[in-house]
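Before anything else, here's the structure in question.
A single protein chain has been omitted; all remaining protein chains appear in their positions.
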Amino acid sequence: MKARNFKIFVTFLSVFSVCGWFAASETLAADTIRLGFVADVSGIGASFYKSQKAAIDLFIEETNAAGGILGKKLELVVRDAQLKPDIGANMARELILSEKCDFLIGPTSSAVALAITKVAQEFKKIVYFHTSNTEALTTTDFQPFMFQVVPNTGIEARGCALFLSQKPYQTYGYIGLDYAYGHTQWESFKAELNKLKPGVKILDPVWVKVNETNFSPYVPTLMAGKPDIIFSSLWGGSLSSFIKQATPYGLFKGSSLTSLFDLDMLRTTGKDMPEGLLGYARCPFYAVDTPQMKEFTKKYYEKYKEWPADWAIMAYDGLIVLAEAMKKVNSADSEAVVKILGGLQFKSLRGDRYIRAEDHMANVGIYVGTTAKNDNYKDFLILKDVVEVPAEKVWLSVEEVKKLQSEKK
Amino acid sequence: MTPQYVVFMFVNGLSQGMLLFIIASGLSLVFGVLRVINFAHGSLYMIGAFVAFSLSTFFSGGSFLNFLLLLLLVPPVVAILGFFLETTLFRRVYHQEHLLQLLLTYALVLILDDLVRVVWGGDPRNVARPDVLAGSVDLFGLALPTYNVFILLVGPAIAIGLWVLLYRTRAGNVIRAAVTYPDTLGALGVNVSWVMTSTFMLGCWLAGLGGVLMAALANIDLGIGMEKIIESFAVVVIGGLGSIGGALLGSLIIGLGITFLQLPLGRWALVFPYLMMALVLIVRPWGFFGKPER
Partner (left out) sequence: MVIALFFLPFVLAQFGRTGEYWIWVTTEMIIMGLFAMSLNLILGFGGMVSFGHAAFFGVGAYTVALLMKKAGAPLYLALLAAPIVAAVAAAVVGWFCVRLIGLYFAILTLAFSQLLYMIVYQWYTFTGGDDGIHGIPRPEFLGPINYYLLCLILFLLCFMLMRMIVNSSFGLTIRTIRENMERAKFIGINVRRYQWLNFIIAGAFAGLAGGLLTELNRFAQTEFLHWSKSAEPILASLVGGMYSFVGPAIGSAFLMFLKIVVQQSHKGLVELWAIILGLVLLLVVLFAPGGLVGMYQQLFKRGDS
């Protein structure tokens, strides 16, 4: 039996390998620039994927119509990381080695992002992150073949702490999703708040499991401490669920809420969103007053008949950076592009921005505002009186960044 | 921690348990009669929720009548789906070993969950609560959402309904016989395959009902199927496979446990269902009300 078993196994393995090589080596045109998108297509990342892909498709379409970059057309290849880091890393490898992608577009999940950034470093291909925003990507797990156009967890949390500390709140509550994103936000927020306004009362955090849809067990616990304001690391569907369910409990009569109020969340919550909540967004199209944003929004709405979510805008911004960088060095080779990434200035949809040299973090801040109805948007609320907390105020200083970078490596 | 507060949390936790009960009882019943742990039960629940959403888009306004319509129409739809699944797929594997049956249901999970994504997309959805249930009820000065109270009433109603069905009707007697005397059932002149199919449909009906209720309680997205199936497992294990009373007990334990354990344990409270599951399996594998299967 042994010989036969072996024969079977080896036959299969060799057949696979050879076939696989044939299957994979379709002639790939050398005159395209291939972008590999390691996306979180299935599962709870699906709605984000939709927005991200829409914006990326739009960018590729318009760029190709205008002749491409450096005379080459852009091409998109997508793979599904399923929010799982080992699959994501595998896909990233496939995209680089087998699909010959020149650049990678990052995922939604921060856990996947951490895995992919290593792959990008190994093969020296630049990846950019537009949604996954753990601060680790630019600090402890930093490597040069990446850049980030989304405000990281540190900027978000410290930005909120900064903003909230300027209000008269005394008791702070917290509810967050129980994973790395939530933890880092909470730590950063707590530290910054204690620094800015020592002596305020910070209640014990309430942790909720990641896929939670049912918040009824948690609302009473949150209310028990009678917080003036609740900072939350909930987002997307879970935040929307939470708000809808917490409202009948009267939570928002006594406390205000600060959380990530991105467009998809605002849309999902719809009319159930209470007015007067203090939220922040990463990229609210309705509040950023640049000509590029207006033009983009118009184009996006015409094509997709819906408004661009924060993720869409940032994914698009990342491509702007890539295009700019490629034009500057006249090459689509990551190793050439990476040399000028640090300090690169670009015209983001949010305005003029640049990429910081030490950690390849774009100086993008958060936008804080109050929820309010608006006649232009019938089915959902938006933020009004939006104020930008610029990155420079709350991102880690160069010294702090360098210290973290030298640590974990 | 005032006594009012404790009562409040208690009532809150109960309503959680009730929703879980509705779903888990279906799973328990299906196992009792068909001897199959249907992984896809969670997916069917999810389908019920999404179908409720789609149907609700045809209605406008928050009338209770519309909501009632959802409660009446959606579960049968899921039951019909169950009918097709049982007759075309499940039937073929009854005589096979347990593992193959489990894998069949797992394959269904993969297919159904992804079909939901294809049909409804990845965005979270929800059904608006009817106006009369949208507010809150005053309980010792603390506000409890009326909808939670509603679920708190529906749960026992279903429990009573199931009890009546199982203990006071002929069909129910047959089902109970199928649970206790699977081998000799055919000898009694009963159409065994029809019993299997209709029980399965009942299980799906319950899953669908749970889906509708959830759609108005919270947002529904692609992950709710997976999430509920694990909790349902815990309930069914604790209560005993095939026992409705056990499912009720199990649901209450899990529901109340998660609510109350939060204060002392915080995030570690989420370990509770698994811990209970493991404990019960070690100490008394057939659950509180199950029958030892040796």
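Chains here go by letter, A and B, matching the order in which they are written, and residues are numbered from 1 within each.
FYI, a residue touches a chain if its C-beta (ideal position, glycine included) is under 8 Å from a C-beta of that chain, and two chains touch if they have at least 3 such contacts.
Note that this is a predicted model, so its numbers are computed, not measured.
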*asked:* Among the chains you can see, which ones touch the chain that has been omitted?
replied: A, B
*Of A:Y179, A:F252 or A:Y304, the residue in touch with the unshown chain*: A:Y179
_So one chain is hidden, and I want to know which residue out of A:L114, A:I175, A:A362 or A:V394 touches that hidden chain in the complete assembly._
A:L114
_Per the touch definition above, residue among A:K73, A:K100 or A:K328 touching the missing chain_ = A:K100
*In subunit A, positions touching the absent partner*: 1-3, 5-14, 16-17, 19-21, 23-25, 41-42, 77-80, 84-86, 89-90, 93-94, 96-100, 110-111, 114-115, 118, 134, 136, 141, 178-180, 183, 408-409
*Absent chain, residues of subunit B that touch it*: 37, 89, 92-93, 96, 98-100, 102-104, 106-111, 113-115, 118, 230, 233-234, 237, 241, 267-268, 270-271, 274-275, 277-278, 281-282, 285-286, 293-294
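Definition applied: only the chains that are shown with their structure count from here on.
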*asked:* As a quick test, compute the distance in whole Å between the mean CA positions of subunit A and subunit B.
replied: 35
*Which subunit A residues qualify as touching subunit B in the complex?*
42-50, 178, 204-207, 209, 211-221, 223-224, 236-238, 240-241, 244-245, 248-250, 264, 268, 272
*In their shared complex, at which residues does subunit B touch subunit A?*
1, 5, 8-9, 12-13, 15-16, 19, 114, 117, 121-126, 128, 134-136, 142-148, 214, 217-224, 226-227, 258-259, 262-263, 266-267, 270
